[in-house]
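Shown here: the complex without one of its protein chains, the others still in place.
This part shows subunit A:
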Amino acid sequence: MEKSLEVTAMEEEEENHPIKKLERYREDDCHCDPFRKLPDEVLGLILLRLSDPESLLRCSLVSKHFALFRSQSFSLRLRASHLIPWHLLPPHQYPNPFDTLPPPHLIPRHLLPPQFPNPFNTLPPPPPPPLLELSMFDAFFNATRLLGLTKLVSRFTSLRSLHIQLSCECPQLPFAPNYRFSWDFKVGHDKPNTFAILSKTSINNKIDEVGGEPEHSWLDENYLNWQTTCSVRYANSIYPLLLLLVPQHPHIDSVEIMDSEKHGKVSLQGEQLIKLKNNMSKWMPPPPNILEPRRNSDLVPGYFFTVWCVPELRLPRSGLVMKGVTLGVGAENMFPSNVDDGTTKGLANDFGDGVFGEALAEILTNYYVTGRKINLRLSSRKP
């Protein structure tokens, strides 16, 4: 009798042990937040599938434990709606390329608006490329939105991967949906502060069948104009995004940017991303106090951008023909077209041996002067 009482007492004591009590509380109380029971890896799987910033931030209002999800989330997906839609762009700051009829090279030079210098007049020796100092940046990225985006992403402190979707919409395109802006964007390997965006109407391998002079219609010319616009726009979305978001997140090891139609994709991983980060930290200002309103152009270092257009581009090595090609090359310090020929052409090697690299090399070798369309300086800050 005595013995059994002792056992009961011992059991009771054990049952009241704080850890036991805690365990019981965790297991029995159905009003306890079930997420507390999940091991980290399972919670991670759920958050990976959530990964949209609105839902994750809304979670932080649920409870203090839910508020931790923000710092436990490794992956974030930003939808196209997070970036300014095309139709909100003020038209006076970014003219519709189809407002200028007939195509620029047929317009007497003195009637050309300064935005569209006649590319065919720049025969050797090339004059200094025309410089456009539009407040493009303000036009593309509404200040509030860009700040909002940076702030939003800064709330997620353990990010390892970032997926960003850019909008494909372009209501100014008159011949949609047969023509779509398709693009490929690469950041330099050895010089991460250079990047190139290449777009084309079509690509095929009928190099032998295509003969004679390339056909060049009014429509093609306008299409190239539109593509130029889109190139600038995309480069001007992608590069600032990388600059703003990547350096603030030391754990990021994968960045993917694609358009909503999944035509083009920027994919940065591993060593290239590390180089980009290191390079950025050299000339990025100390971590900006993102609560403090700033001018857009202060947020992003100045960069220079040159666009080349080639109606038909033959690639002998891969046996391909690309139509309606635009190439935009951006660099940190000066116009890619201002550097001596050797340096600019050397750039091509930096973008790989694939079709992209070959197209880039072909344009810089054979269309360096004739294909050059426009020079832009984006952001007013002196680099």
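Throughout what follows, contacts are C-beta pairs under 8 Å (C-beta built on N, C-alpha and C of every residue); 3 or more make two chains touch, one makes a residue touch a chain; residues count from 1.
Quick note on the criterion: contacts and distances are computed from a predicted model.
Visitor: Tell me the UniProt name of the left-out chain, picking from "Proteasome subunit beta", "Cap binding protein", "Trafficking protein particle complex subunit" or "SKP1-like protein".
Guide: The UniProt record for the chain left out of view names it "SKP1-like protein".
Visitor: Using the touch definition from the top, which of A:155, A:191 or A:314 touches the missing chain?
Guide: A:155
Visitor: Name every residue on subunit A in touch with the hidden partner chain.
Guide: 30-35, 37-39, 41-42, 45-50, 52, 54-55, 57-67, 81-82, 142, 144-145, 147-149, 151-152, 155, 291
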